[in-house]
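Every protein chain except one is present and positioned as in the full complex.
Chain lettering (A and B) follows the sequence in which the chains are written, and residue indices restart at 1 in each chain.
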Amino acid sequence: MLHQFDKARQDRSTYRSECESGLLNQPPKARVRTLAAPADTMSFAPHWQISGPERWLAIPGNADKVTPEMDSELIQYLPVLMLLLVAVGFAGGTLVVSVVAGKVGRRTRTKDIPYECGMLPQGDGSSRLSVKFYLVALLFVLFDIEVVFMYPWAIVYRDLLRENAALILGGMVSFMGTLFAGYLYALKKGAFDWTK
Amino acid sequence: MPEFTDLLFYGFAGLALFFGFLCVANPLSRSPVTSAMFLVLTIVSLAGLFILLHAFFLAAIQVLVYAGAVMVLFLFVIMLLDLKEEERRRFRRFTVGVGVVAVGVIAGLLLQTVLKAVPYSQTSTVLAVGATRPLGIILFTQYLLPFELLSLLLLVAMVGVILLTKKELK
Partner (left out) sequence: MNYSLLTVEILTALLGLGVLLLDLWIPATSRKLLGIIAATGLGVLLVYAIGSAAPGDGTAFGGMFVVDALSGYAKGFFLVAGLIVLLLSIDSADTIHGYAEYCALILFALTGMLFAASANDFVLMFVALELITVTFYILVSFQRNRLSSLEAGVKYLILGALASGFMVFGIALIFGSANTTNFYEISTAQTALIKSPVFLTGILLTLVGLGFKIAAFPFQIWAPDVYQGAPALTTSFLATGSKAAGFVLLARVAFEAVPELTAARGHLFLGIGSITILYGSLCAIPQRSVKRLMGYSSIANAGYLLLGFGAASLAGGSAVLAYLGGYIFTVLAAFIGIQVVVSHQESDDISAFAGLARRSPWMAASLTVGLVSLAGIPPLAGFFGKLMILKAVAVQVGTSPMVILSLLVAVLGVVVGLYYYLGVLRSVYWPRSVSDLSPIPVSGTTKLALIFAVLGTVLIGVLPETTYQGARQAVAGLATPKSPATPASPPSATTQAAK
């Protein structure tokens, strides 16, 4: 059986020494907990009663005392929910009201075609798009994703600069550098050349 | 008010399932554009679930990138192909049967998992990783390496799309 191998893991001491030195090299969870709970941004309720779907994910005895107070944060999103409801309600309501309160017009086959007189419409109105739109759209999405990653980076940049400047700066520089190579490639291959 | 968040959870989860079903098996329309629009609604419902899980950044990304940019890409592909009604493949009874069986097996597996899982009574393990700052810290310390590798992945996608769509390369 595998678990009976006598050979211990070779990198254990390395791992431990990494863990014991400095904030960045702390084991992942301790790091999360210390960094993830700046006192000014969130409050913690130690005995928050969990209900709903999350309880299914717990395993027996897997208790962790750090639990954010849910409601105080969620409450900020209440206006968004209300806006959503108002928008859906308005759109739906208008449709319903126009059917209920409006006069029903006379409908015949001839009335329903775009022009009552003149040419009969041909084809189905949609036409095949050129692939170059797709190329531009996909390149947009790729660079969009790049920017998405820069947003959390910009937020934590100052904090992490104090901990390990080379890592936080170098990490983003190499990320951007790789994608800049992609940009150069796209540019030279004429991917942005619309006229061709 | 935990009851209210519970209510919201079931609301958003139900909507996500409902719209997801309409996306793949709409009884009223077989138009791919309709499916794409229902996919947008599914994604928005999922964003609601993310908010309930305190993953606010992810919720915003879900709406901006997926419901926005990626769905535009989907629509481009649909218009690019521009399949006429008669060119689309008909459902075959065998295909539908196999699909139903596959979905049934997966659903059964997940249902069994959920039923067997021990409901946990006291506190739960919620790491405060949802908000943007903790997410950024975890992404740029613990998960820095996958993040770097991601740049290579994006580059490969970029090269691939140019290679496969450009008529002649310079």
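We take it that contacts are C-beta pairs under 8 Å (C-beta built on N, C-alpha and C of every residue); 3 or more make two chains touch, one makes a residue touch a chain.
Model, not experiment: these values are computed from the prediction.
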(request) Would you indicate which residue among B:G14, B:G99 or B:G160 is in contact with the undisplayed chain? (result) B:G160
(message) Give me the chain A residues in contact with the hidden chain, please.
(response) 1-12, 14-16, 18-19, 24-25, 27-31, 56-64, 178, 181, 184-185, 188-189
(message) Which parts of chain B face the unshown chain closely enough to count as touching?
(response) 109-110, 112-113, 116-118, 125, 127, 141-146, 149-150, 152-153, 155-157, 159-160, 163-164, 169
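The rule is short, and it goes like this: only the chains that are shown with their structure count from here on.
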(message) So the centre of each chain is just the mean of its C-alpha atoms; given that, what is the distance between chain A and chain B in Å?
(response) 11
(request) Using the touch rule from the top, collect the residues of chain A that touch chain B in their complex. (result) 24, 28-29, 31-33, 35-38, 41-42, 44, 46-60, 62-68, 70-71, 73-74, 77, 80-81, 124, 126-129, 131-135, 137-142, 144-146, 148-149, 151-153, 155-156, 159-160, 163, 167-168, 171, 174-176, 178-179, 181-182, 185-186, 188-191
(message) Could you list, by residue number, the parts of chain B that touch chain A in their complex?
(response) 1-2, 5-6, 8-9, 13, 48, 51-54, 56-57, 61, 64-65, 69-70, 72-73, 76-77, 79-82, 84, 114, 117-129, 131-142, 144, 147-148, 150-152, 154-155, 157-159, 161-162, 165-166, 169-170
